[in-house]
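Before I ask anything, let me first share the structure, which is written out below as C-alpha cells.
Complex shown without one protein chain; remaining protein chains in place.
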C-alpha cells in the first residue's frame, strides 16, 4: 500500500462537498425516519461516486485505496453522520472478501458491491451461551449487535468449524432460510440485528483457519482505524460547533465564550481533536507494519480516541446547555454516534488491554528507542 | 471511646492559638535548621500543654482522648507544619504502649512520655532482603524510613519471633548498642533514620502474636486517621492561601482571581477540602467499629485524601506561579509535607486495595443498604 | 437529654426502615419493576406513586404539622429521598409537594392555602414549574414573560404573555407556578412576581421538546394573552424573587442523587459480575474508584445536612452535593455503558414499556441507556455545574 496524502485530501474534499449538498441536518432527519435506517438514494450516489469500490482491487475495477483514502472518506462519514453501511459493507465486508474470497466468490460478489446492489454485514459478537458452529455446511447459533444486519444481503459470520475444528468465516444469505432476524436500531439510529441461525446454509470464506485468522486480524484493525477516522470527523464538528456557540450564546449580557473557564475547556477539546487526528494518521500508517507493532498503535489509538471522543462529546453537550440534549440540535446526534463508534470493533477496555499486551511483546525499548 | 465534638473544638482552638503565637513561618524556618529536625523547646511546651498525655490513660494522669480530640490536635499540626514527633511518639508509639505494654513497661515509660523526656519511634518497613528477627532477646535485621528514628529514645520494632514464630513487637533502646543508625531528613525536613540491628537487646511488647496483630491493626488505623487530620489542616491552609493570593496578585491589570478558569479550579480545591474534612470525621467515627467496616472507611478515607491533597497541593503551587516552588513561600512546604503525609502509614495504592478488599468482605449491600 | 441532631438521626433511621418495609410489603410489583428497569412511567404511574407516598404520610412529610405534614428535619427529608432512590423507586415529583406547596403555605393567602394545599398533597392536581425562558436559563434577570394587571368588573386579573421552556411534565399539568414580570424598567429583582396559572386557561399551549432519550419530559409553554385572576398572585407583587429563593432553598436538600448513585453502583456491580473474566480486574478497580467517590459524596452530604441543621454551613453544601452527585452519577452510567459493550448501544425501545417483549440483551440494558441519556442533562438543569461553581466562587470563596 502506498500512502498518498494528496489523493486522500482530494477524496476528502469531494466527499465533503457531496455530503454538504445532500446530507444536511434536515435531510438526515428524513433519513432517520426511513425503514431501512439509511438513505437508499444516497447509497446509490455513493456507488456512482466510487466510494463503494474504494476497497476493491484495481483488477476488478476498484480503486485499491490505501488507509489514508479510506480514512478520508470515513472522516466525512463521521462529520455528517452518514447512516449508510459504508463501514460495515464497503470497508469491513468488502475487505474480508478481498482478502479471503475465492476467485469464484469474488467474481460473483464484487460487481454487486461496487454498484451498491449487494450489502454485506459482518456478524461476530455472540452470546456466551449460544456460540455459532457449522456442521456439514449448516450454521447454528446466535449473533448479536450486527451493524446493518437488518438489511444485509449477505452476512459474513464467524463460527466454529464443527467438521475440521478451528474458527472460520462463512458467507450466509439471510434470505436462504433458517435465519431468524431481530431488527432494531442502535442509539445513533443506524439499523442492526440479532441473528438466530438454525441450520442456515453457510459457505466457507477463506482457505483455512490460519489464513482466516491473519486476514481477520488485519481487517478488524482496518475497521478500528476507519472508526477512528469517523470519530475524528465527528469530533472536529463538535469542537467547531461548540466554539461557534460560545461566541453567539449570551448570558448575563455577554457571550459565554468570554468566560475563561469555558475558553480553557474549549482549548482542551481542541487539543484532544488534534491528538485524535494525530493518532488516526499514525494508526493508518501502522496498518502496513508487523502485527505486534500494528496492534500497539492501532489499539492505542482506538482506546485513546474512545476516551477523547467521549470527553469532547460530553463537553459539547454541557456547553450547549439544555439544547445539547435535544433532538433538534445536531450535538446530541454526534454524542450518540460517538457512543456507538466507541463500542464497535473493540471498545476502549479491549483495545487498551491489547495495547498493553503488545507493549509487553515489544519489550522495554518499545518502537521508539 | 466517647466522641466529643466540643472537647475537640476546644483543643483545636487552644492548639491553634499556641501554634499561631509560637510556630509562625519564620519561627519554623529556624526549627528547620535545628540538628534534631524539630524544636526541643516547642516539644517541652507540648508536654506542658498536655498534648503528649492526650493518648495516655486517665489512670496514669493522661487524657484518654478520643479520635476527635487527637484529630483536632493533628489538624493544627498539619496547618502549621509542626515538626515535632507528635504523631510518631505521642500517638503511634504511645498508642502501642497503651494497648500492649505490661504494667511494668507502662509504669516505667508513661511518665517520660507525658513530660516529653522519652520519645518513641515505630520501626516497621524493612527491605525485602533483610527482615528483622529476634532470637534469644537479640534483634537482627534492617528497618527503613523510620519517622523520627534519628532522635528516638526508644524504638518499637516489628520483627519475627525467631524463638516462638509469628510477628511481634519489641522495645529497643538504640543507645544500648548493636544498633547502627543512618540519620537523614525526609523531604519535608522532619528527621528519619534507616536502622541496622546486629543483635540489639530487644524486649517483647505484648502478650502474644494475636494480641499484637489486633492492637497493631487498631493503632495503624489510628495513625492513618491522624494523618488524614494532619492533611486536612494543611489542605485548609492551602485553599485559604490560594484564594487570598488570587485576590491580591494582579496580571494584565486585574486580580488573577477574576479569571473564571481559576475561580472554578479554586472551587474544586474547596470541594476537595470539604470532602477531606468529611472523610476525616467519618474515619474518626469508624475507629470504634468492627474491623472490616473500620478498614473500609479508614482506608477509603486515606486513599481518597492522598489524592485530594495531592491535587490541592499541585493546584496551590500552580496558581502561585513561580513563587509556588520557592523556599520563601509556605506553599512549597505544605506541598512537601503532604507528600510525606501520603506515604506514611500506608500509601494511596495500599489503602485503596484494602478499601476494595473490605468492600468485598462487606458484601453487596455494603454498610449503607 | 438528646440533642436535636442525635434525635433527627434516630428518626431518619426509623424513616428509612419504614421505607424499606413499605417497599417490601406495600409497593405494587409492576411499579417496582418499571422503576427498577428504568422503563417509561406515564402520568397514571406517577400519580399512583405520589398517592402511595401520601398514604404513608411521606409525600408532605416535610410540611409543618398544621398543614398535614410531619415537620421533618432536613436530615429526614434527605434520608427520605436517599432511601427511596437506593431502592430504585420512581422519582418523587417535586413540583407540587416540594416546590409550590411550601411557597403557598409560607406566603399564600388563606384562600390559596385552602384551595391548593390539600390537592397538592393528594396529587389531585398536577403542577409544573414555569421558571426558565429561552435565553434566560440561569439568568433570571433576562426574564421576559409579562403579566399586566387589568381591573374589571369581575375582579382584577393579569394578562400574561411570554414563553417558558424546559417545563417538565407540562403536558400533564393542571397548574403552572410561574415567575412573571409585573413591572418594567425596574431593577430585575423587584419586578418579578409569583403567579399560579391554570393550564386549561385559553392561550396556554404546550409544545414538547424531544430529547435524546426519546421520551417526552420537557416542554415549551407558550402563554398568549392568558387571563389569570388576581387572586392567583402569591404574596405581593414584585416579591416573586423572594419566594423563588425560598423555593430554591427547599430544592437544595436533594438526597435523591445520593441514593440514585448508590442504586446505579449496585446495578453496575451486577453487570460487572457477568463480564468476561479478562476485563473483570480492571473493571473492579474502576468500580472501586466510583465506590470511593460515592463514599466521599455520602459522608460529605450527610455532614452537610447536619451543618445546615446546626447553622454552621458555609453555603456551598448544596452545590457540593449537586456537583459531586451528578458528575459521579454520570460516570457510573458511563462505566455501565462500557460494561455492556455492544449491548450498550442497542436502542431497545420495546423493553422500555411494561408489556415488553424479551429484551435484546441484558434485562436492564435498555433502561440503563435511557437513563444515561436522560441524566446527561443532570449537570445542566437545576443550576448547571458552571453556575454552581460560579456561586461557590463568589458566595463562599469571595472571588
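Chains: A, B and C, in written order; residue numbering restarts at 1 for each.
Here is the rule we use: a contact is a pair of C-beta atoms (placed from the backbone, for glycine too) under 8 Å apart; a residue touches a chain by one contact, two chains touch by 3 or more.
Computed from a prediction, not measured in an experiment: that's the story for all the values here.
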Visible chains that the absent chain touches, using the contact criterion stated earlier: A, B, C
Of B:165, B:290 or B:322, the one touching the omitted chain in the full complex: B:322
Candidates B:16, B:47, B:108 or B:144 - the one touching the absent chain: B:144
Residue touching the undisplayed chain, where the options are A:192, A:246 or A:317: A:246
Selected from B:72, B:109, B:157 or B:186 as touching the chain missing from the view: B:186
On chain B, residues whose C-beta touches the chain left out of the figure: 125, 144-145, 182, 184-189, 192, 194, 250-252, 259, 261-262, 310, 314, 317-318, 321-322, 324-328, 332-333, 335-336, 339-340, 343-344, 347-350, 352-353
Missing-chain contacts mapped onto chain C: 281-282, 285
Touch residues of chain A, complete complex, unshown partner: 243, 246-247, 257-258, 260, 262-264, 266-268, 270-271, 274-275, 277-279, 281-282, 297, 300, 303-304, 352, 355-356, 359, 364, 368-369
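Keep this in mind: only the chains that are shown with their structure count from here on.
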Of all other chains, the one whose Cα centre sits farthest from chain C: B
Computed distance of Cα centres, chain B from chain A, in Å: 54
Chain B-chain C separation of Cα centroids, rounded to whole Å: 43
Whole-Å gap separating chain A and chain C, where each centre is the average of the chain's CA atoms: 39
Residue numbers of chain B (touch at least two other chains): 260, 262-264
Residues of chain C engaged with two or more neighbouring chains: 386, 389
